[in-house]
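Every protein chain of the complex appears in place save one, which is left out.
Entry: chain A
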């Protein structure tokens, strides 16, 4: 009786998961932006997707690093301009996202794998992914050309459609002014579908292969997800699914082999694709294994920095601030950082951060070696605040601790204010 129950449970679980999988294969691309409107200066996974998609359609040629900098900004604006979006503002809202999603693909696993491994890569559409890892300069140029061509074709197509669309809209606008907006939306969708359909025809074979790839990717992704969630029933299933997947693959390969015979001209391309499929499948598995091992995926490989300062400058300043004022309240640390910056800007002091910090007899922490203590996060934050324009000292270029100051000269300086243990002066 008990055995029966377990058997029944297993059967039900298998059935539901298989049907779930069956349906989910037909769900369109699962990767998508989050809800946020992305604006310049943003960092994180949305920006990685944005850059990847913009590179896919040939608008973005920089490094995919997860930081929305200037080159990404121009790419977004040009994209918005070419695809007739109402506002060319560099803000990536819902419309722009939809437009991007419909016109590009995003191989998330591929991108994150390269990022996590610190590899140089590109993500141009129409170029096999295998060629996009650690590409040579020539390969990049070639891929860029292909993407640029696709970009131009798409733009022409879009403009032609936009004209048609406008003509239709004008007619309808006369009849129904009130419902105009709704209809526009619908038309957009329809046009996009048409567009896609046309593309499908043109790139039938490529897309077929890609869809297969996607299906496989998704299957595997789900396998892994389920693997995490449920433990026992699932091993059996996995085996079944793997068998299925393998059967699918074999079937596909057979089909493709037949096609190859029929279409000898395109043989090579498909072989490449097959190889790519296999490779990608392997890559995906590896990437997913890694992802499950350490869930932390890199959100970006670059950082925003305030104009004029490098990470090393900030590090050096944090060292000085920490050596000089650990134990002081936060505002006192910002103040010390601000003094360093005020000195850099002042004509009577060296005009580099290092020059100011290492000036002989300028800072006690430098003279006694305390500058080489490892600074904490708070010191770094204080430095960032100071660099971003917060100056609690109101322009001071000197400060001293009245309890320990030995120089009588420093007492003669006009004092501005006291923060914590330090007196800040002109």
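Keep in mind that, in the parts below, contacts are C-beta pairs under 8 Å (C-beta built on N, C-alpha and C of every residue); 3 or more make two chains touch, one makes a residue touch a chain; residues count from 1.
The criterion applied here is as follows: contacts and distances are computed from a predicted model.
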item	value
Protein that the absent chain corresponds to, by UniProt name, given "NADH:quinone oxidoreductase I, membrane subunit L", "Tryptophan synthase alpha chain", "Germination protein YpeB" or "ABC transporter permease subunit"	"Germination protein YpeB"
Selected from A:141, A:156, A:189 or A:345 as touching the chain missing from the view	A:345
Which of A:42, A:127 or A:321 contacts the chain that the document leaves out	A:42
Positions on chain A contacted by the hidden chain, ascending	35-44, 61-63, 65, 67, 69-71, 74, 77, 91, 118, 120, 300-313, 315-316, 319, 329-331, 334, 345, 352-355, 357-360, 366-369, 372, 378, 381-382, 384-385, 388-392, 394-395, 413-418, 423, 425-426
